[in-house]
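Heads up, one of the protein chains got dropped from this complex, but the rest are sitting where they should.
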Amino acid sequence: MKLEDYELGGINIKSSDFKKGKVLTTEWEPNLKYAWDNGVAIGRYLAGLKEGRIIARICYQCKRIMLPPRMFCELCFRPTDEWMEVKDTGTINTFSIAQVNWDASRRGKDEPPLLPAVIEIDGASPGMGIMHMLGEVEPDQIKVGMKVRAVWKPREERTGAITDILYFKPLRAPAKKAGARKKTKSKNAAPARGKR
Amino acid sequence: MAITEKINNTTVPTFWEGEIPVRYVYTYGLAGEKFFRAVKDKGTFLGTRCEDCDITFVPPKIYCDRCFNKLDKYIDVGITGYVETFTITFHNMDGSEKKVPRVLAMIRIGDTDGGIIHYLDESIDYEQIAIGMPVKAVLKPKGQRKGSIEDIVGFKAV
Partner (left out) sequence: MGMRKVAIVGAGITKFVRRAQETGKELSWQASKMALDSCELTLDDVDMVTMGTAPDAFDGVHMKGEYLADGAGGIGKPYMRHFVGGGTGVFSPIHGWFHVASGMADICLVVAEEKMSSCHPHPQGAFLTIFDHTTEQPLMPTLIWIFALEMNRYMETYGISKADIARVSVKNKHNAMDHPAAQIPQEITVEDVLNSETLCWPVNRLDISPASDGAAAIVLASERVARRITDKPVWIDGIGFSIDTAYWATRDLAYPRYVETAARMAYDMAGIKEPHKEIHIAEPYDPFDYKELHHMEGLQLCKRGEAARLTADGVTARDGNMPICPSGGALGVGNPIAATGLMKIIEIFLQLRGEAGKRQVPGDPRCGLAQAWGDLMQMGTVVVMRK
């Protein structure tokens, strides 16, 4: 058989085709809301963040100090053993300079890029990274391997959420201009998310 | 440097709230497009028929799901039928009581094998409804039809 010998299905339509009613469509907005239980480990993790501390969990068998904390070790397949506070400093494993929002819409002209990174936290086992944001740094100065420190929300504003850490900033880099994460209202409002 | 403090609040159930922020725009497909165009423009229902399997599909399909034949002849099956089965709803989605109960029915169209799920006209006394009762679709006036299931107001007794 050859694909070339067949008349293939799949009729491409343009979005203008259904906006103009050339192709009939129907719409649906699911409007689903969730309340995800935090469980023991993440519950403790969030409580720690509210206190300005990063809490990990140790497995005595493989000796890993794990972030985010978990009540079971997925490698040893046994319960983990102990809580442990790790530092709020770390090393950039990798980073990006993002010009798009969560829904693939573009950042506005006046909006700075988002700076997501994987940060390996000091005190946790090597390679134990978490995803978070970078701030107070010019995008072109960010390097893999750079040492960073968490910038926390003021104590009274913390709610017990991953966003109690505003971002991580370089430990030593010459912070030319602060406010890389200058607050600008995005035209694409984020969907409601919050802790209870 | 393990934490020595007593952890006594870890079992307090806490949760995180969120939603899945998507919406959908569905095309009707090749057969669906034909079906709803006919409702909108001609005020009638179309079906497709597989002669090999002796099945008439309403709403139409572009294929027979029994033998996989391609079906591309659309036939006008009219807008009358009979109640195949029904249920009476007394409550709204939020649990409150309806002022007038609504009857949701599966309507077998003509002598086809297909059917349409829709409401029966509110003027029908729900205690009089029976399986097998002949009904006819009530459509919105032509100018108000958009090509959707909502172009059908409901089915009324013939």
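As written, the chains take the letters A and B, and residue 1 is the first residue of each chain.
The criterion applied here is as follows: a residue touches a chain if its C-beta (ideal position, glycine included) is under 8 Å from a C-beta of that chain, and two chains touch if they have at least 3 such contacts.
Keep in mind it's a predicted model, so treat the numbers as computed, not measured.
In the complete complex, the residue from A:Leu46, A:Cys59, A:Val86 or A:Ala150 that touches the missing chain is A:Leu46. What chain B contributes to its contact with the hidden chain is residues 16, 18, 20-33, 61-63, 65-68, 70. By the touch definition given at the top, chain A reaches the unshown chain through residues 1-4, 6, 8-15, 23, 28, 30, 34, 36, 38, 42, 45-46, 66-68, 74, 93-105, 113, 116-118, 127-133, 139, 144, 161-163, 190, 193.
Criterion: only the chains that are shown with their structure count from here on.
Against chain A, the residues of chain B that register as touching in their complex are 1-3, 7, 9-28, 30, 32-33, 36-37, 40, 147-149. Listing the residues of chain A that touch chain B in their complex gives 11, 13, 18, 23-38, 40, 43-44, 46-47, 55, 58, 82-85, 103, 160-161, 191-196.
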